[in-house]
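Apart from one protein chain that is not included, each protein chain of the complex appears where it belongs.
After this line comes chain A, so read on.
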Amino acid sequence: MTTIPAEPDLEARLQAGFDATIARRDRIEPRDWMPDAYRKTLVRQIAQHAHSEIIGMQPEGNWIGRAPSLRRKAILLAKVQDEAGHGLYLYSACETLGVSRAELTGLLLSGRQKYSSIFNYPTLSYADVGTIGWLVDGAAICNQVPLCRTSYGPYGRAMIRICKEESFHQRQGYELLMTMMRGTDEQRAMVQESVDRFWWPSLMMFGPPDANSPNSERSMAWGIKRNSNDELRQKFVDMTVPQADALGVTLPDPGLRWNEERGHYDFGEPDWRELAAVIRGDGPCNAQRLAHRRAAHDDGAWVREAATAFAEREGAR
């Protein structure tokens, strides 16, 4: 890092430059000056996103061994592998902010950094693989497409690639459900039951209502976040209802109806107490997901040590 001669108004000038970049909707790059709080917010958000990709491998990974056709097994395995790849891009984006992947992994495993609560729900049938693709990846895309234009360059560029792959996953999920709906009565019931379980948790993926979202305002001002939680949730509902109709499933919300005046669907209120409980760590799978991740990390420690020792020895030769 270059030493900059002390200058009384330096901080103010740097801040002004940063503000101007944000105002132009231009990108902040790793070597640019940025306020500490901006850096911290980004690390928190990108790391949480990376952790979500890694923990998110588990619910669907649960069905790789039991995929009911070889084609579906290939699709599912490739998808879960993509999630590992997304985790890699995002940890790399985070490393440009001066935090290492190992540090971030430590923060995940110790519970100091979070991941998306949706992955604390269990996957109980093969239809869940399709529903996660359709609803969970669909909600993730709604959240993530605006992030392609986020103010921090490496994050935005990672998101462009991730969004393309996520949209592919969403189509695959929807296509699985579509195929199952053309199958037997049991399969159709399996799809409906899965949608019943995942609908409300998917709506919760957009976070608490705007009125209760403490970090949102500042993130919007910094251009890290481009749309509010409630805007994105509405967008998701509006997009999903016709897809559900085409699929032939019923979304489990008696309050769901088109509102001509608003030009949007009205919908019911998710159970925010449940979201709070899952975030607090009391969700159906919180302990299991973290234990799985910790076990993989601990079981692999001797391998990472061996690779380091081998590289050092080879390097010394």
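Here is the rule we use: a contact is a pair of C-beta atoms (placed from the backbone, for glycine too) under 8 Å apart; a residue touches a chain by one contact, two chains touch by 3 or more; residues count from 1.
Quick note on the criterion: contacts and distances are computed from a predicted model.
For the chain that does not appear here, its UniProt entry gives the protein name "1,2-phenylacetyl-CoA epoxidase subunit PaaC", which is one of "NADH-quinone oxidoreductase", "Tryptophan synthase alpha chain", "Aspartate carbamoyltransferase" or "1,2-phenylacetyl-CoA epoxidase subunit PaaC".
Checked against the full complex, the one of A:44, A:73 or A:114 touching the unshown chain is A:73.
Contact with the undisplayed chain is limited, among A:14, A:109 or A:148, to A:148. Contact between chain A and the unshown chain involves residues 54, 57-58, 61, 64-75, 77-78, 80-81, 84-85, 87-88, 91, 126, 141, 145-146, 148-149, 160, 163, 167, 170-172, 174-176, 178-180, 182-184, 186-187, 226-227, 235, 239, 242-243, 246, 292, 295-296, 299-307, 309-310, 313.
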